[in-house]
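All protein chains but one are shown in place.
Lettered A, B and C in written order, each chain numbered from 1.
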Amino acid sequence: MSEFKTREQLAELVAADIPTGSVVNLGIGIPTLVSNFLKPEQEVILHTENGMLVMGREAVGQEIDPDLINAGKIPVIQMPGSSYFHHADSFAMMRGGHLDIAVLGAFQVSETGDLANWHTGAPDAIPAVGGAMDLATGAKRIFIIMELTTKKGESKLVKELTYPITGIGCVSRIYTEQAVFEIDKARGVLVRKLFGEASLESLQNLTGLDFALELE
Amino acid sequence: MSEFKTREQLAELVAADIPTGSVVNLGIGIPTLVSNFLKPEQEVILHTENGMLVMGREAVGQEIDPDLINAGKIPVIQMPGSSYFHHADSFAMMRGGHLDIAVLGAFQVSETGDLANWHTGAPDAIPAVGGAMDLATGAKRIFIIMELTTKKGESKLVKELTYPITGIGCVSRIYTEQAVFEIDKARGVLVRKLFGEASLESLQNLTGLDFALELE
Amino acid sequence: MSTKKYESADAAVADIGDGATIMIGGFGLAGQPVELIDALLRKKPKDLTIVANNAGNGDAGLALLIEAGCVKRILCSFPRQVDSHHFDAAYRAGKIELEVVPQGNLAERIRAAGAGIGAFFTPTGFGTLLAEGKETREINGRNYVLEYPIHADFALIKAYKADEMGNLVYRKTARNFGPIMATAAKTTIAQVSEILPTGSLDPEVIVTPGIFVQRIVPIANAVSLVSK
Partner (left out) sequence: MSTKKYESADAAVADIGDGATIMIGGFGLAGQPVELIDALLRKKPKDLTIVANNAGNGDAGLALLIEAGCVKRILCSFPRQVDSHHFDAAYRAGKIELEVVPQGNLAERIRAAGAGIGAFFTPTGFGTLLAEGKETREINGRNYVLEYPIHADFALIKAYKADEMGNLVYRKTARNFGPIMATAAKTTIAQVSEILPTGSLDPEVIVTPGIFVQRIVPIANAVSLVSK
């Protein structure tokens, strides 16, 4: 009986689902783990919003250079084929549809692919959006890595968002500890993978949504 | 008795009127003569629409490089401090008001500074605009070098344009063989220099316009 | 390592079909990918829409494509030139449609396509023939014209050097439209004098990142003419 997936395992799954040669932007936090599982032969090109393509792994020791950081402000390394550019060119790549996949975290995702991941909506919360909206509307496909439920056990995959929206109908796949979902414009939410003792029924009970079971 | 000015003399006059350190774009044709009269200590920076700043003089002999040409497609040389950039950046400099002066030719200029210099309006004439309109609306000041009359003796300084317009109210100074005019938003057309036997009266008779005489 | 390198210009343009919209880099002949255009000419595609600054010079590249009747429509800023006789003849014979666009609006419309901008207000052209029928608006006391992006199926450009990933550097004023056209077309084909091993180009100097370039064609002694 396989267990629910850990964050690292989900990051590995996402990495495996990224087609060869894709141009990918990994959002801050869990998504950055994905880069640890990308294989060289996948030839994935990592983009970071602050102006670099062909971004290398995290820098260690002598490699650390304060002028070479990723979107999460973590020092990274330069690779053969890397290029640097200013902010307008960097976000033109996003907005212009030149990124194949953006991997992001989420507070909530709706069954039509609306994404909420920039603001909890709490009155005293200081809003900060960064590149979240640009990525959500710009990347060809959005992969989400998130826990399926909040700490209070409520589903984060919902009929309608209750958090402030980041982007409308932009999510393609959602990787959670219990299952991998795909949002199909025509047929709604598909269950593509099941983990642990999760089942179509358990997922529908937990979320209150209807899914089609189409395991990959 | 000073004679009417030749093209070269007008180009020399224009060069002398360009303040130190100005960023200048010289249009195709007569305006390019101005660069021959700019003195090094004027530190004028020449911009060319096809993507170069600190453009040098015309290239000769071995210097000729087909990849290094000005807007008139004439080979030029590179200088210390030159820089190259693509077309969107080049015209952003114009449109963004970063050029101090553009020196252009003209079919007609109106007494309110409207400029006509891209299309004769003749039905069989093949239209071609190039950078004329971008320069006209973008540069802080427009200096025109043109003969005061057409070959048929009609004034090219008119009340209202009869040729298709390039830019509205954009001309600052007009250098002609008979006089230098300045267009003052409030007071209309001022005569700043007189050449040969030209006089306020002769100019007014020829153009049918009213001028204020304010010699520099 | 998958490669973007094509052995010949003919192979690189093989799938360009009739009715395609093609951007062609260059300012006059500087930066015009003459060998790529010659390869396209050999295929004799029909009803092409061309986006370029000019409409061909002398008897090379784009001028010959127009002479051969391949071009149905051209968007450009400066068609008529001393040596644009092939275009002039086709235009006068009513065999080619022309949309003249102010050079800066042409550049910004191409850039907007690559940058995902839906439309933009530019001061250039307000009140002129070239803004007739277009939406206008006054913003902070200045008049603007609303212009829309220009997209393309293919972009044929000439760069100086490439690495195997398709990163490009250009040479002097042969840069002109190349970098922005590379972002605005679905498929960008770059003619270069040399393909270097990846890592040879300084990351600070790369002008067109490889993600914008799908095909690279090494042509050692490319034609480099000075148009009259």
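Throughout what follows, a contact is a pair of C-beta atoms (placed from the backbone, for glycine too) under 8 Å apart; a residue touches a chain by one contact, two chains touch by 3 or more.
Everything numeric in this text was worked out from a predicted model, so none of it was measured.
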- Message: As a test of the contact rule: which chains in view would the missing one touch?
- Response: A, B, C
- Among B:Ile28, B:Val76, B:Met93 or B:Val191, choose the residue that contacts the chain missing from this document, as touch is defined above. B:Met93
- Query: Which of these, C:Arg92, C:Arg142 or C:Lys186, touches the one chain of the complex that we don't see?
  - Reply: C:Arg142
- Checked against the full complex, the residue among C:Phe78, C:Tyr91, C:Phe154 or C:Tyr170 that touches the missing chain is C:Tyr170
- Among the options A:Glu8, A:Asp65, A:Asp184 or A:Glu197, which residue touches the chain absent from this view? A:Asp65
- Even though one chain is not shown, subunit C touches it at residues 108, 112, 115-123, 137, 139-140, 142, 144, 148, 169-172, 202-205, 207
- For subunit B, enumerate the residues touching the unshown chain of the complex. 20-21, 23, 43, 45, 47, 52-54, 78, 80-85, 88, 92-98, 138
- Task: Provide the residue numbers of subunit A that touch the chain removed from this figure.
- Result: 48-52, 64-69, 73, 75, 78, 84-88, 90-92, 94-95, 119, 124, 126-134, 137-138, 164-168
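Convention: only the chains that are shown with their structure count from here on.
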- Task: Quick one: name the chains whose C-beta contact count is the highest of any pair.
- Result: B-C
- Of all chains, the one whose CA centroid lies most distant from that of subunit C is A
- subunit A-subunit B separation of Cα centroids, rounded to whole Å: 55
- Using CA atom averages as chain centres, what separation in Å is found between subunit B and subunit C? 29
- Item | Where subunit C touches two or more other chains, by residue | 111
